[in-house]
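Before we start, here is the structure in question, set down as structure tokens.
With one protein chain withheld, the remaining protein chains of the complex are depicted in position.
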Amino acid sequence: MMTLKVNGKPREVADDLDLETYLASIDVNMRFIAVGYNGQVVRKENFAAVKLNPGDALEIVRPVGGG
Amino acid sequence: MMTLKVNGKPREVADDLDLETYLASIDVNMRFIAVGYNGQVVRKENFAAVKLNPGDALEIVRPVGGG
Amino acid sequence: MMTLKVNGKPREVADDLDLETYLASIDVNMRFIAVGYNGQVVRKENFAAVKLNPGDALEIVRPVGGG
Amino acid sequence: MMTLKVNGKPREVADDLDLETYLASIDVNMRFIAVGYNGQVVRKENFAAVKLNPGDALEIVRPVGGG
Amino acid sequence: MADDLVIGGVSFKSRLIVGTGRHRSMQEMVDSLEASGTEMVTVAIRRLDLDNPEQNILEHINLDKYRILPNTAGCRTVEEALFVARLGREVAQTDFVKLEVIPDAKYLFPDPNGTLEAARQLVEDGFKVLPYIHADPVLAKNLEEVGCVTVMPLGSAIGSGQGIHTVEEVRIILENATVPVIVDAGLAVPSDASKALEIGADAVLVNTAIAQAENPSMMADAFRKGVEAGRQAYLAGRIPVRTEAIASSPPTDVPEPAVAV
Amino acid sequence: MADDLVIGGVSFKSRLIVGTGRHRSMQEMVDSLEASGTEMVTVAIRRLDLDNPEQNILEHINLDKYRILPNTAGCRTVEEALFVARLGREVAQTDFVKLEVIPDAKYLFPDPNGTLEAARQLVEDGFKVLPYIHADPVLAKNLEEVGCVTVMPLGSAIGSGQGIHTVEEVRIILENATVPVIVDAGLAVPSDASKALEIGADAVLVNTAIAQAENPSMMADAFRKGVEAGRQAYLAGRIPVRTEAIASSPPTDVPEPAVAV
Amino acid sequence: MADDLVIGGVSFKSRLIVGTGRHRSMQEMVDSLEASGTEMVTVAIRRLDLDNPEQNILEHINLDKYRILPNTAGCRTVEEALFVARLGREVAQTDFVKLEVIPDAKYLFPDPNGTLEAARQLVEDGFKVLPYIHADPVLAKNLEEVGCVTVMPLGSAIGSGQGIHTVEEVRIILENATVPVIVDAGLAVPSDASKALEIGADAVLVNTAIAQAENPSMMADAFRKGVEAGRQAYLAGRIPVRTEAIASSPPTDVPEPAVAV
Partner (left out) sequence: MADDLVIGGVSFKSRLIVGTGRHRSMQEMVDSLEASGTEMVTVAIRRLDLDNPEQNILEHINLDKYRILPNTAGCRTVEEALFVARLGREVAQTDFVKLEVIPDAKYLFPDPNGTLEAARQLVEDGFKVLPYIHADPVLAKNLEEVGCVTVMPLGSAIGSGQGIHTVEEVRIILENATVPVIVDAGLAVPSDASKALEIGADAVLVNTAIAQAENPSMMADAFRKGVEAGRQAYLAGRIPVRTEAIASSPPTDVPEPAVAV
């Protein structure tokens, strides 16, 4: 197991995990979302290529009402 | 002949004249007009009954653009 | 005895009384005041001449702070 | 002779001249003025030490009415 | 949404009353009345030119669409106003009259006492009186009490295009009024009209702003929309004024560009 | 009348941009977007709640009708704004971004220097940047020079409903601008929107005034009309402001109640 | 500089008239009259409390320094105002009267018709009448014509501290007036007083702004200075308003940080 920082909170996840698999594991609807990985935005097509390491910071975001 | 004051100007008219005859004599289109006779408003139906005397003041008016 | 209306309130006073005597009887300081008698203002010099009758209305006034 | 740029205009001056000598030569009242030499401000005590070279830019300034 | 304006027992869908003065041509006037969506238009009463009688303005106005509101513009005294009001009633066959008693030629401000006196007599004489007044809350109340069917406080000087200087006074007039309050004079742009209706005014009267615009019909349509916008905003319930800001986007859960440790 | 607003090469018929924040329900939001006639709506970018993921707002918005304008609301620094702008681009698949760099929580006023720096980097990165700024004419010009596709000067504090305090500054921004000028923040009623467009502003952005009105859909429709009224008035050519009055009725030929001599 | 204010034949050096109401103590009143530099103070006329007659306010006011101006505050009708004016004349042995006919308890706005009628009768009765009115230019002229020695247009509601809403109307009153124009009611701060005098008003009347300030004497002195400042600015001839800037420093001969070539 390893610990990631996901949306500001620590999360225990399995070792040896890629971003795409992780997102699938937590049932994130892929439509109209974006993911920041250690401060960089990752295009959807690259999710599989991103291997997660302990301490990685993920920001999984979606649009909300705003002005 | 006698002199009336019509719309502020003196006018020579025949003696022994009524308002209706006078208005007809000067080709006033009767639609959408009104007549003041010595400061009183005369209804159309009474034009014939108004005998004109020397010095009478007539105001023959119509609507114009206004705010 | 008779009843006057003084500053809006009924007051029992002796019969056969003049305004000057009445004002003296109630210790009114004569300086900077004025008196209305049945809606008329009475000059000071005339106070003695005003005989009071039942139902007379007196307004005894002085200046107060105002803008 | 050499050419300096003084207050934006070319000026012919003798060769081998220092700032103090030059200012004296043009009768500049030293009170309440300042001198910029090639974009640097020169303190009065250093005027003598500044040797002038062809093409040097001098700004000789004084205060004027301003808001 | 049934939200009619009722003046003297007559219902109106439009809250824009339009003046017919100062138009560059009869056609521009007709077109801008059409574009404005108005249902009541003012006219002035003047002497017929006996030497060359041109066509009568009422021949150009569709009387089935537009109610005529004769005014007493040009009258400086009570006596003049009464006479012109009665001539206007005869001309347009209506008991509606826009009462103006205006001694002052420079700013065309109305005479409060003369207006009240004339209103009293015209009401007695059976008129439905719409008096043009300074935005004086006590005068407005007095006119209502003598039986006027509206009050028409001014925004600023007639034709000045200064907009509405009298917002605070109009608010107070509205608080006390039981008859429709129509803001008249000085309006220049649709936002002036909207503003009046947003604070609760029942209608506005516009003339010069339309007639003298470069494109009167387009401006008339703009005022139509501005009046509708203002009325709807009044009914829709505006937000309060606050000193400080309130974020329109949620203040929390903002993503952080934190890099890995 | 072809009078489109063009922002970053995209044409819009509507000059009303609407925010999606602070609505009482998704249905009220959808209905008021519809009533407003807008073609572009703003959204904020926030962390997904992993524990209870509610439905995504973009599932409710008809993307064929409304262009999405992600904002960087909530960002206090350049770095945060760059990150959120890039997340927003990914979320909404658009290169449009409403840039907000707001260090001040009380009045939500933007940082002029941070905004300029972030704008510079986002333009380089290919964004079409719509920056939210104080109504500072020099800053507006600087932002235009670094390649922003509009400037968005504020009227007053976000959500304050104070209206437009910055009319004079906006006038000056308009004089110099070669990109569209969109007045944003503080608008409360349609007359605020009309006023902005009457002086030549190209569009307005409204959120709280609609979302928090008692009747959001009616207010949205009112703003639609107010914006159209203001734009038309600008195009129709308003009357000048005069110090004195000009009669809207002819000053001469007034009938006189003269009695016979 | 001989620049006296003359009201009803009486000369005043001070252009600040002060009300004596709403003070927290007689001493605060006396001190702030002193600090204000005023030469005329208003008082109200009320029933003596026969049961416990406290000391008379005029015992506290130096009648050699301050002329007394009795008012008719509290009167709603012409009849009441006439009666109270006559009582006031007797009380203070003066023919000056500040006329108030105020039917409205909420905003304390005056009745234009009642005020004109009462003024007419009081002038006939030998009074020097200073009428409190709405800022209505025609009414102001009418009051002058019946013989009032000043007109006193209101700035805003009495005691409201809203300042002067009626600047444009006061300007017009000033254009036409041949008697002194005194702005009364609503003033809150010295800038309100200065503003009135800067546009040419002859004096101001202040009460609540001084009496209810945290420090009445300091505020009274501030108003004294503000009134003097406003009058001097009027006499000194202000600069015109311009749309564009004009540099206060010379635009040319700016030194350049040019480096050597």
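Miscellaneous remarks
Order of writing sets the labels: A, B, C, D, E, F and G. Residues in every chain begin at 1.
Convention: a residue touches a chain if its C-beta (ideal position, glycine included) is under 8 Å from a C-beta of that chain, and two chains touch if they have at least 3 such contacts.
Bear in mind that the values here come from a model prediction, so they are computed numbers and not experimental data.
Across the entire complex, the residue among G:Val10, G:Met26, G:Val146 or G:Ala233 in touch with the chain not shown is G:Ala233. The set of subunit D residues touching the chain not shown comprises 6-8, 26-29, 31-36, 39, 41, 43-44, 59-67. Summarising the interface, subunit F meets the missing chain with residues 103-104, 107, 109-113, 116, 134, 136-139, 141-142, 156, 162, 165, 168-169, 172. Interface residues of subunit G facing the missing partner chain: 19, 21-22, 44-47, 49, 71, 73-75, 79-80, 82-84, 87, 105-109, 157-162, 188-192, 194-195, 198, 207-209, 211-216, 218-219, 221-226, 228-230, 232-233, 235-257.
As a convention for this text, only the chains that are shown with their structure count from here on.
Among the remaining chains, those touching subunit F as well as subunit G are E. Most remote chain with respect to subunit F, judged by CA-atom centres, is C. Contact counts per chain pair peak at E-F. Within subunit G, contacts with two or more other chains are made by no residue at all.
Chain contacts: subunit B has residues 7-8, 36, 39, 59, 61, 64-67 touching two or more partner chains.
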